[in-house]
Each structure stands twice: as structure tokens, then as C-alpha cells.
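Before we start, here is the structure in question, set down as C-alpha cells.
All protein chains but one are shown in place.
So that you can tell them apart, the chains are marked A and B in the order they are listed, and the count of residues begins at 1 in each.
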Amino acid sequence: MFLQQLLNGLTQGGTYALIAIGYTLIFGVLEIINMAHGEVFMIGAMVGYALVMLLGWGLVPALLGGMIGAALLGAVLEFTALRALRRKGVSNLAPLISTIGLGMVLQNLMIRFAGAEPLPFRVPLSSGVLKLGPLQATATQLVVLGVSLVLMILLQWTLSRTGLGRAVRAVSENAETAALLGVNVSGIVLATVMLASALGGAAGVLVGVSFVSVSAVMGLGYGLKGLAVIILGGLGNVSGAVAGGLLIGVLEAMTVAYGEAFSGYKDAVAFIFLFLILVVRPQGLFGQNAAVTRRS
Amino acid sequence: MRKGKGTRIAAFGVALAMTVGLLAGCGGGKEASPQSGGTGGTPAAEAKPLKVGAVFILSGNNAGYGLAQRPGVELAVEEINKAGGINGRMIEVTFEDSQGKTEEAVNAVRKLIDKDEVLAIIGPTLSGEMSSAGKVAQEAGVPILGVSTTAKGITDIGNFVFRNSLPEAGVLPYTVKAAREKYNLKKVAVLHAANDQFSVSGYNTFMEELKKQGIEVVVEASFNTGDREFGAQITKVLAANPDGLVVSSLYQEAALFMVQARQAGYKGPIIGGNGFNSPKLAEVAKEAAEGSIVGSPWFGGRDDAKVKAFVKAYTEKTGKAPDQFAAQAYDGMMLIAEALKQGGDNRDKIRDALAGIKNYVGVTGQFAFDENRNPVMTPFVLEIQGGQYVELKK
Partner (left out) sequence: MSYYLQVATFICISGILGLSVYLVLSTGQLTLGNAGFMLLGGYTAGLLAIRLGWPIWLTVPAGGLLAAVVAVPLGAATLRLRGVYLAIATLGFTQSLVVIANNLTITGGALGLKDIPNLAARLQRFLRGVLAEAPLGLTMAQFANLLVLLISAALLGLAYWLIVRQGKSRVGRAFTAIRTDEVAASAMGINTTYYKVLAFAQGAFLAGVAGGMMAHLTYFIGPNDFGFSRAVEMLVFVVVGGTAVPAGPVLGAALLRALSEYLREAKDLRLIVYGGLMMLMVLVRPQGLLTPGMFAGWRRRLGLGPRRPAPGKGAGA
């Protein structure tokens, strides 16, 4: 049972990790939390839904479609809610509120279009089950886990081996210095937001596939979890986000499995665990320094 | 600091606040209520409309319910108005959104009572909201009818509080008995969603009922509404080898759960509470839902003219088949209309008329209020065959 729950947890955790990476990338370059990220995730899922259920596309094209749709939304986000607020050199509370407002708008717009209930989302996948000793993995689980891993590896490669990745890291480190070195900071910021959103959108499609449905209100819960994950992993740290996501997924699975009385508390597990970690390590598990910026 | 500009902006801000306040205050009487169906271009159109209010959850996490309930009420109003209204007067319904928050539900009900001066109120969606809004209506002497509130003790709030939504305690005994007889259940697993009112009250009732009927609960697990992954619970539950699974949750989670349970190899029956009552359950879960059992006041597949007409009209209006929430909202509005016939503009008389309804046939079947203003009706026990609900064959 333990191994099975571990697998369950890792699968769920993979999606948490993808969402968390999105948050942490944006934080890295902009030092703000994009509170609309949960809705970007949701819209990625909805785009995937539309492509599969209404146009009959297959899984991979739908995934790409979802990612592109989310990336475009990210661009919209950058131009409406974020860019203008950077010009004035204001505290980072303002973009926080601005993204909250945008999230509200996105969610309710989607409710108007698609209603608030779950929409059945069936992707043509075999219903086979792979058995490896005591473990059982459905095709769905394998796909979700597999795609998550592939995306994370691709991202890691992009960040460490490509020019774009280097520029993103430079801007995350210190935007002014990067500018002095000739990096087109606002272009990189846009690219990062779009990349982060694409990953969020991918997570949305994967969650939709896992759970056979998408809905206009799916962004809230995952958005919150994503926040817990990034803090756990350390803000701005991509590997931290991955580790944090997987860890939280496994913790939740274990709580349900081993603590019968506690299964109702599953959603609190992420936060309680986070809290305990922060008390001991205020920068999160993998964070660099106790975040010095005091721009509250 | 840009003093001049700062001052101007501040002044603007304060003025804005005051203007908004004034507008909210003076905007009385101009609320945009949706057009009540038939236009009644008759002399009777000069007669004052009969105003009814409805509070549902139309946004946020639980908007699915309210968005299904509202068209039910709208349909009823359209039908009534098309047929000439009540004593020649049209019904005008104003919908308010409670967003699932207590504060909003209270504001909504107060607005309907004070500003819109409605004669009766339908809703709110959740039992918790009714615990608050119902009291407000009671204190103000406005009849309020819950069409989806199923927790215990709702009508204890006061004699102006009614409900036509059969509480779990009125349905589950039938469900459990039928399932037990068909599948010879001796030991079951019980799962429930721990964080929503429908599921928790359903769970409580299930546990009582299972005990009463001598069925042993060998393992329990819980999850949360909004969860989409149940691997952990399934593993735990199947390990105890139950004869049947009893699930008290809303249909979204139930559907996902079923799919995953079947994938994990569970072949036995799945019995559900109120939350299973939706055509969406089978849509989402497909084959996994076959054989699922639920008791319901609403059975859309019934061979009855009224039911068929309602299903057709609702599906045309919204593009979706009506679920239990829609059906009860529709019947609820019809009940209010009956009361309006006798009570006219007098809220007390309307209340009395409502309480006196003993023999009404709605799309959910034969209906009466008992002396506590709770519904008296016999639910159907249904199972899913071929993706559709049919009456349970023993």
C-alpha cells in the first residue's frame, strides 16, 4: 500500500509542481506573486477541453494548444495587470491586488461562458493498467507523470543551456545588472510570464485528463496549493518548486492513507507542513536567503 | 508629494464613495429584474405585478447549483405568465446572488424584502445560508421556501420557513433498503466529502440508517469537495473488501471517484446520497457509473406528461437536462404561485396558503407540507443502466 500511495502522491504532486514552477518563475523575474495563475491554469484546461471535446483533437495537440492558449493569456496578463504597475515604481502590493482582480474577472467570465459545473473531458487513452509488482499504474497516471517530468526536464534544460534561459536567470538575479549587460529586460519578462503561463496551462490540461473533467472553478484550489508549494520550496527556486510539489503530493496521499481520522484535514496538510518548515527555515527548503526584500 | 493632485484625487475618492452610496440608496425601484416570460399585452398588464424574490449561489465555487436552479424558477414564471398570470397579474421575480457567503445571503434577502418588497422568497441554496437568511425572513414576516436545503431542522427556524427539498432523512432509508435487498449487503465502506453541507448531513443520515438496517460499516474514508484524486482513499477502502460502497458527496467528486475505483478493480455496487442526483454523474463517469443506486425525489425519465414537458422545456432553454436542483426550484416556484393565488398581496395570507398545500402534483410527484412545513413525498429509488437513471429493478 505504501508504494501505491507513493505513486498516487507523486502523480498528483507532479501537477502541483508544474503550477508551482509557474509561480516561481514569475516571482523570480518580477518579485511578485501572480494571483491570477490559478485561473491561467484553469483556462489552459478549458482550451484543452475545447480542442478535444469540441474539435476532436488528440491529447498531444490539445496539450500544446492549452499551453499556447495559456501563454497568450500570460501575455495579456503582463500587459494589463503587470507592466503598467512597474513603471511607477510602486510597492509589490499593487500588482498583487491587480492580479487578484484579474483572476476574479477570468473566473467569472469563464463561468458565464461555460457554467460552473465540471465538463466531462475524455481523452482517448487506453484504459489499461500497468502492473509492476505491488504497484498499479493506470495509463492516465503514467501519461500525467510522464508529461510532467518531460516538461520539467525541458524547462531545466532551457534555463541552463539556452540563451533565453541564461537571460531569464540573469534578470531573476538582478534586473538592473542584466539591463546593463544588454539584456532586453522587458522582453525577457514577457517571455518568462508566457513560459510560466504555458506550464500552468499544461498542468491544467493534465489535471483535466487525470480527473476526466474540467471546470471554471478548478483554479482556486490548485492555485492555493501552488502557493504553499512555492514557499515550501523557496521562492524563485525552480528545483525547489519541483521538490516541494512532489513532496506535498506524497504527504497528502500519506495523510489519507494512514490517518483515517485525518483525511478530512488533507487540504490543511500542505499548509501545516509548510508552517512547520518555515519556523525552522524561514527561506523555505531550498530558498537562498531569508528574503531580504521588505517591499510590503 | 504632489499635493494638489493628491488632494484632488482624495476628494475624488471620497466623492466617489458618497456617490456610490447615494446611488445605491436612491436606486430603489429600478432594479433590473429579468423579463417574466409572456408579455401579457392585455389590460391586465396595468395591474401591479406580484413580486417574488430568489436567492441562489450564482458565482464562485458552488455556482453550479444556483445556475441550475435559476432557469427552473424562470421556466415556471414564464409558464404562469403565459397562461395569464395569477388572477390576471404577472409574476415578477428578482434574482440575487449570495456567492455562497453568509454576509451576502443576508444582504440579498434584506434587499429583496426592503428594497424590492417581495411577497415571498425562494432559496437560498445552502442550508447554512438558510440558517441565516431564513431568520431574517422570519423576523420580517416574509415566507421563504428552501428548494435545496436538506439539513436537519431547517424549518425549526420559524413558521415562515418552508422547504420542498426532501431532506436526506426522508430519502436514504428507501435507498439503503432497496440496495440491501438487491445486493444482500452485509458490510460496506462509507466515504464522504467532509467539507460541504450536503455531503456531511447525508453522511450523518447514512450512518444512522445503515446501523438501523443492520449493515456493518467496515471502513470509512473522507475527502473534500473539490478533490479530484482519490487514489489514497480507494486503496484504503478496497483493502477492507466491502460488499458495497456508500458514498455521500456531490456528483463531481462521486463521478471521478467511481472512475478511479473501477479502474482500481472494484466491481461491486455503489450507493449514493442526494449528491448522485444528476445526469452529469453518468456523463462524467460513463461505464464506471453503471449500477449505481440513488434515491431521489426527482426522476427525469418518468413516463409522465408533466415531467416530459418540463424536461423538454428546460433542455431547450439551457441546453442541459434538468437535475434535482432544477426540478425542485421549478416546483418551488409553482408552490409559491399556488399560495399567491389565495394570498394575494398579503404575506401572512401567503404563508398560510403555503402551509395549507396538501395535495399538489409537481414534476417531482405528489407533494404536501406537513405541520412542520417539511415536504411529504415518497422518493424514487433509481439505478443507472446504460448511462441513464431508471427505476431500480429488484
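Simple rule for what comes next: a residue touches a chain if its C-beta (ideal position, glycine included) is under 8 Å from a C-beta of that chain, and two chains touch if they have at least 3 such contacts.
Note that the structure is a prediction, hence the values are computed from the model and not measured.
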| item | value |
| --- | --- |
| Hidden-chain contact residue, picked from the options A:Ile33, A:Val47, A:Val238 or A:Leu285 | A:Ile33 |
| Sole residue of A:Leu132, A:Leu180 or A:Val279 that reaches the chain not shown, by the stated touch rule | A:Val279 |
| Residue, one of B:Arg110, B:Lys286, B:Arg302 or B:Lys317, that touches the chain absent here | B:Arg110 |
| Contacting the left-out chain in the complete assembly, out of B:Gln197, B:Gln233, B:Gln260 or B:Thr364 | B:Gln197 |
| Residue among A:Val168, A:Val189 or A:Ala228 touching the omitted chain | A:Ala228 |
| Where the missing chain touches chain A, by residue | 27, 33, 35, 80-81, 84-85, 88, 90-91, 93-98, 100-105, 107-109, 112, 220, 224, 227-228, 230-231, 235, 264-265, 267-268, 270-272, 274-275, 278-279, 282-284, 290-296 |
| Chain B residues touching the omitted chain (full complex) | 1-4, 6-7, 9-10, 13-14, 16-17, 20-21, 23-25, 27, 30-32, 58-59, 95-97, 99-103, 106-108, 110-111, 113-115, 127-129, 131-132, 135-136, 139-140, 151, 194-197, 199-201 |
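The rule is short, and it goes like this: only the chains that are shown with their structure count from here on.
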| item | value |
| --- | --- |
| Mean-CA-position distance for chain B and chain A (Å) | 34 |
| Chain B residues touching chain A - in the complex, by the definition given at the top | 59-64, 67-68, 194-195, 220-224, 226-229, 231-233, 235-236, 239, 252, 255-256, 259, 263-264, 280, 283-286 |
| Parts of chain A lying in touch with chain B, wherever the complex brings them together | 1, 4-5, 7-9, 11-12, 108, 111, 115-118, 120, 122, 127, 129, 136, 138, 207, 210-213, 215, 217-218, 220-221, 252-257, 260, 263-264, 266-267 |
